[in-house]
Each structure stands twice: as C-alpha cells, then as structure tokens.
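Our next item is chain A:
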Amino acid sequence: MPIEALLFVLLVVLALAIAHMRDLFAAAMLFSIFSLLSAGMFTLMDAVDVAFTEAAVGAGISTVLILGTLALTSNEERNGPFRLTPLLVCLGLGATLIYGTRDLPVYGDPGAVVHHHVAPEYIEGSHNIHIPNVVTTVLASYRGYDTFGETTVVFTAGLGVLLLLGGAARRRDPEEEAAPQATSEVTS
Partner candidate 1 sequence: MTPEMAIKLSLALPLFGAAGVIATGKWPNVREAVTMIAAFLTFGTVCTLYPVVAAGGRPELYIGEVLPGLAIAFKVEPLGMLFALVASGLWILTSIYAVGYMRGHHEKNQTRFFTCFALAISAALGIAFSANLFALFIFYEILTFSTFPLVTHHGDAKAIRSGRIYLGVLVGTSVAGLLFAIIWTYAIAGTLDFTPGGILAGKASGNGVALLLALFAFGTGKAALMPFHKWLPNAMVAPTPVSALLHAVAVVKAGVFTIMKVVVYIFGIEYLTDQGASQWLMWVATYTLVVSSVIALTKDNLKARLAYSTISQLAYIVLAAAIATPAAVVGGSMHIAMHAMGKITLFFCAGSIMVGAHKTNVSQLDGIGHRMPFTMGAFTLGSLSIIGLPPMGGAWSKWHMVLGAADADQMFFAGVYMLSSLLSIAYLMPIVGRAFFIAEKLPEADDHDHGEAPLLCVIPSVLTGLGTIVLFFIAEPLYQLLLPIVGVAQ
Partner candidate 2 sequence: MKQHMRMQDKIILRLGAKFLVPFILLFAFYVQFHGDFGPGGGFQAGVIAAAAFVLYGLIFGLDTAQKVVPKSWLEKGMAIGVLVYGGTGVATMLLGGNFLEYDVLHHHNGQHYGIIAVEAGVGIAVTCTMTLLYYLFAERGRR
C-alpha cells in the first residue's frame, strides 16, 4: 500500500480533530495543516496543478478568510449536545458510498476506462500544439468554457461579498433587534 494511504489516515485524523476541537482558532490552524497535507498528497498523486491551487487557496486564502471571520466572531465554540441523527446519516452515507465504489477501478489502475476514452486525445492534442502542460491546454482550450464559468464564479463571489460586506458595518442595537421586522419592506 503506497504512502498516500498512510497520509490519508493522517488526513482523517486531522478532520476528526477539527470536528472535536472547540477552540476555533486551533481548528483553523488544523484546517491550514489539513490543506497543506492534502495539497502534498495531490502532488504525490501527480496532480501538480491541483496541488498548486489547493496550497494557494486552502492554506493561503481560506485560512486568512477564516481568521478574518474569527476576528469578528467568537473564538470559542459553545458546547452543544451530542446528536445521534447526523452521525447515523453520515454512517449511512458512508456505507452507501462504499457499496457504490467497491467495483470501481483500484488506485492507479492503468486499465481504467477513464484513461482510455477521451484523455489520450487530449494528451495527443496538447503535444501537437506544443503546449507541454496538458492541464493548461484542457483547461484553457478544450474545456475553456468551464474555465470561463470558473472565472465567473470567482467574480460572482466577489460581487456577493462586496454586496454583503461592502457597506458600512451595521451593528444593530438591542431595541432594533427586538422589533419584529420579518418581511416588511420600507417604502421610498
């Protein structure tokens, strides 16, 4: 069993630790480690571009954003009651997925159908137009439209955050909070 399998164990332990941790700052730290580790694993799995992105996004931007949020909210998660239903839902989901994946190709199987249908043509095509990075070719040309969508997603999120946080901070005072204003919309 390759090293990636062992790293997976670490990853799951980290995820469980994040679930368990009540100190949100510590959870954020663990989350950053989680991202770095998964990025490392992507490299081992030959997905260098994915690793690149995950490192930049997960360990960089996401961590900064989570910290930025924590700066505004509480650092400490309150102790909630233990809930059984979510656990059962997740276990059920896990069982279903394990059932569903048991016949899928094993890790690194060169005979898997995904490697033989469209992928070779991409590699061939990329070679022919002299762009060595096949991922770039597929990303920007063959599936360039997806990437346009992706850029738009970023733009849309930017718009959303701008709309939500762009205005002045509105701290509602308690009186105003108490007043029900469920669906009223003010004229003029």
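We take it that a residue touches a chain if its C-beta (ideal position, glycine included) is under 8 Å from a C-beta of that chain, and two chains touch if they have at least 3 such contacts; residues count from 1.
On how the list was made: all candidates are chains of the complex that A comes from, given by their letters.
Source: prediction; values computed, not measured.
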{"item": "Single touching candidate for chain A, where 1 or 2 all sit in one complex", "value": "2"}
{"item": "Candidate 2-facing residues of chain A, complex", "value": "48-49, 51-53, 56-57, 60-61, 64-65, 68-69, 71-72, 129-133, 135-137, 139-141, 144-145, 147-148, 150-152, 154-155, 157-158, 161-162, 165-166, 169"}
